[in-house]
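One chain of protein is taken out of this complex; the other chains stay put.
Think of it as A, B and C in the order they're written, each chain with its own count starting at 1.
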Amino acid sequence: MKGFGHFPLILLSLVLFALLPFLPFGVWQAFLLDVGFFVLLFTALALSWDLVARTGQLSLAHGAFFGLGAYSAGLLAPQLGTLPALLLGALTAGAGALVLGSVTLRLHGLYFAIASLAFSEVLRTLALKLPFTGGPIGLPVPPPFAGAWPLATYYLSFGVLLLATALSLWAERSPFRLAQAATRQSEAVARVLGVRVVQVKLWSLLLGSLVAGLAGGVYGMKTLFLSPYDAFSLGRAVEALVIPIFGGLYTTLGPLVGGVVLVSLEQALRLWIKEGYLVVYGAILILVILFLPRGLVGILGRRRG
Amino acid sequence: MGKVLEAAGVSKRFLGLQALKEVTLHLEEGEILAVIGPNGAGKSTLLNLLSGLIKPDQGRILFLGQDITHLPPEARTHLGLGRAFQIVQPFPELTVRENLLVGALFGKPGTSRKEGEAWVEEVLRLTGLQSRSEALAGDLTLLEDKRLELARALATRPKVLLLDEVMAGLRPKEAEEAVALVKQIRETGVSILFIEHVMPVVRTLADRVVVLDYGEVIAEGTYQEVAQDPRVREAYLGRRA
Amino acid sequence: MGKVVGFLVLLAGLAWAQVPLKVGVILPLSGASAVSGKAALNGIQLAADEANAAGKVRLELVVVDDGTDPAKAVPAFTKLMTVDKVDIVIGGLASGVTFALSGPVKQYGPLFLVIGAASSVVEQAFEGYPLFFHYHPWDYHNVAAALQFFQYLNREHGAKKVAILYEDGPFGSAGIGVYKQQLEKLGYQVQAEPFKAGSGQFTAILTRFRAFAPDILYWIGYDVDALPIATQARQVGLRPKLIYGAPPSWPIGFEKNPLSNDIAGMTAWLPTVANAESRRFVEAYRKKYGEVTEEYMAPMGYTILKSLALAAEKTGSADKNRIAEALAGLKMPTPFGLLSFKPSDTGRTKYQGFGSEIWFQFQYLQGSRRPVFPKEVATRPLRYPGEYYLR
Partner (left out) sequence: MELLLQTLLNGILMSGIYALVATGLALSLGVVGIVNFAHGEFLMMGAFLSYLLFAFRGMDPLLSLGLAFLAAFVVGALTYQGLIRPVLRAAELNQMLLTFGLSILLQNLALLLFGADTRVVAPPYQATTLSLGPFFLGVVPFGAFLLSLAILLMLQVFLTRSRFGLAMRAVSQNRLAPGLLGIEADKVYLLAFGLAAALAGVAGVMLSVMLYASPTVGFVFTLKSFAIVALAGLGNLKGVVPAALVLAMAEALVSTYLPGGGGLVEAVFFLVLFLALVGRAWRKA
């Protein structure tokens, strides 16, 4: 299908990120790696949101998937080790997504968004109240692989992005893309044309939540500490939605470019403008919508869908 | 010839309004059946029931002898029951070819990408949409939209096709073309049930006509037969007066 | 503004300044803890000015914003370590963010002077880290100070019932279990209810408390809750003899609101505190910023940088280990009283600056906050019961 045109660009940026620890940035090296970590992670989260949005489900539950993954991985890592804990974290998020998805099948657009928001708020309260989560005080998380390898978190984050990109590219270049696009544009018509809409929606939500849960797990291993307000943050869910719109919806390249630009931009603005940097950030969002209605990738070509 | 599609005593209420009342009708293999009736007679409800978008309160729907009353729309499509909508609803962000590909790939489970693409080529040719195949569906003219609607239903390779006022809004010349197209589709072995307002179209196209009024079947027969039926005349004229 | 540049360089005018010292400052200048963070930064900058003017050391501050968010704090801290190459960092205001910094701190090994982060979870995270200087009291100190007050209220005023409202985030919930247990040990009957900070809705909980008829209404929350609690207690007809709160800061203009009258609270410092250091600080602060601060994080930041400058002066070196050594042996008067470092009560960390002794209780009396407990610092007697009861 389409999307071949951007493939070299996607590949190039991935290679750049893979090599980032070895590029000569001098004193900025470590700082860029830390920024890079969060760029990769939040870009992956944004891609996972886009993957779901392609079916027309506007998820505000990505903060919840992120939090589910973060807490499950954080709780399990001491017993099971890093990778199994991350995997189970992702699966927990996936299970949450299937529960959410199957009861909200008939909700569309903003109704789905608000139901998923409500879901997220309820889960946050659970994290706050359950006896084994550390409650409001928070949960310490061990670093990955007992801290043996300093670049571990960076490459874990890179791995999450790689997975998100691979899933997104697969979805974009297989018939699944048509099923998603048909479902988004009209569920009734899609069904009459034989698209198994329920499956398409649930699969998309499942894949998206697995990536989001994985991202959450890696996040905890970087910050070493989770609290319900941070891990289940609504702000993070919103960021996951802002990035794809900013970069260009329903594509792989859009969230990728959007994530790299927007997350780095925020870090840079904070560093150089400091007070009131979010005023500039807000203004940039507005200007992009007004002048680049298809997002940043709108500059590259006119297609989407 | 046997019955390919059958509605047996189908009823449906909406919020206390009786939209369909024990409707029984059938479609013969290879036949073109028209369902007509004044506005609000329940024609669209009937089509939605047949294609599975809504479920009947009572009665059964049989397709090729199989009870499909409780099957979801996509499963009916997989069995070979296709449908085109009255208000054309292309996927505007996909190209014409991609629109058809949706039907071709998902309409029959197990269709390979290659088979699907080949079939889409054929449908494009049949419906005269080849030259527009790479255009975004959102950019089509009304006539092209109507063709796409038909083509997309056809792409699912149906044995039975349900058409919902596909001629509405077309100029006489364009309608003539569309009629020819529908006849051509029948030639490929597809049985057709269609809803129509435009009477000349019904006359030239339909082998048989069923008339609905207030959710009930009030007449059935050839165009000439039902046109003579006093109840039909009353239903149409009485309301207009 | 000069602040438009990413960092702020303060240069002493004295060319013969002896010890040049680059200090990283990582504070929440945006996000939930921005009020405290900015106050702390003001105090730090004031102290840096003074130290540079004195001429024995030359301090250069590199300030970064942690955004009250681990995802922003970690890169910002790394930048301090690797780009700005500082050996000494002042920061760690919010507990969650400080915890997130524990990994990078251990990795880069700077001298870490911690201004806030009262949660004892943070203490566990930094256990065994040799260059960890924690100035602010731990949460168990806060609990101890408040309990002392409760003991006094019980003994002297016959208070028997406490209703506790605590916000359900880490700030309000951290010590709640201990509080309940200890208050009951003191002979109190306790009812505790969580609430969500900033929701402003207390009528329901307060209505329920009415049947309990508490002597003391104790709320552990933020500045946003101060006024709603004061008004809604009256509106549901709850009449405690004392409304007592422990937010990190109070609303601006609250003292001018008659509803604040007789509300008591706990703080480590007030601009009216009578010690010499505090008066000097207030004067200097007014001169530099043109206003008086009410935030205790301002003198806390001031104190930290002062102590650092003093230690650097004493060693005459910029080496972090030698400065740490000097800090460890330091005895210094501060707006909070005497500062000296000792191992923490739990023994987990070696250098704990202040303890429960810096906390005192004040009351809003006729438009300003006056210390009322303990006796050594009290400038007015505690009004008990308060006017919300007498009404």
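Definition applied: contacts are C-beta pairs under 8 Å (C-beta built on N, C-alpha and C of every residue); 3 or more make two chains touch, one makes a residue touch a chain.
Quick caveat, the model's predicted, so the values are computed rather than measured.
Chemist: Thinking of the complex as a whole, which visible chains are touched by the chain that is not shown?
Modeler: The chain that is not shown is in contact with A, C.
Chemist: Considering the complete complex, identify which of A:119, A:154 or A:203 is in touch with the unshown chain.
Modeler: Missing-chain contact among the listed residues: A:119.
Chemist: Tell me which of A:43, A:59, A:82 or A:104 is the one touching the absent chain.
Modeler: Of all options in A:43, A:59, A:82 or A:104, contact with the hidden chain holds for A:104.
Chemist: Specify the residue from the set A:95, A:198, A:285 or A:300 that touches the hidden chain.
Modeler: Missing-chain contact among the listed residues: A:285.
Chemist: For chain A, enumerate the residues touching the unshown chain of the complex.
Modeler: Touch set of chain A with respect to the missing chain: 53, 58, 103-104, 106-107, 109-111, 114-115, 117-119, 121-122, 124-126, 128-129, 234, 238, 241-242, 245-246, 249, 275-279, 281-286, 288-290, 293.
Chemist: If the hidden chain were put back, which residues of chain C would touch it?
Modeler: 30, 34-35, 38, 165, 168, 193-196, 198-205, 207-208, 211, 222-224, 226-228, 230-232, 234-237, 249, 251-254, 256-259
One rule holds for everything that comes next: only the chains that are shown with their structure count from here on.
Chemist: Would you identify the shape of the chain contact graph, picking one of line, ring, star, complete or other?
Modeler: Its topology is that of a line.
Chemist: Report the chain closest to the protein's overall CA mean, measuring from each chain's own CA mean.
Modeler: A
Chemist: Please report how many Å separate the Cα centroid of chain A from that of chain B, as a whole number.
Modeler: 42
Chemist: Using Cα averages as centroids, what's the distance between chain A and chain C in whole Å?
Modeler: 36
Chemist: Between chain B and chain C, what's the gap in Å when you average each chain's C-alpha atoms?
Modeler: So the centroids are 74 Å from each other.
Chemist: What positions in chain C touch 2 or more of the other chains?
Modeler: none
Chemist: Which positions in chain A touch two or more other chains at once?
Modeler: There are none in chain A.
Chemist: Okay, in this complex, where on chain A does chain C touch?
Modeler: 27-31, 33-35, 37-38, 42, 128, 135-138, 140, 143, 147, 150, 219, 222-225, 227, 229-230, 267, 270-275, 277-278
Chemist: Can you name the residues of chain A that touch chain B in the complex?
Modeler: 175, 178-179, 181-182, 185-186, 188-197, 250, 304-305
Chemist: So in the complex, which bits of chain B are touching chain A?
Modeler: The touching residues are 51-53, 72-74, 77-78, 82-83, 85, 89, 91-94, 98, 101-103, 105-109, 113, 116, 136, 152-153, 155-156.
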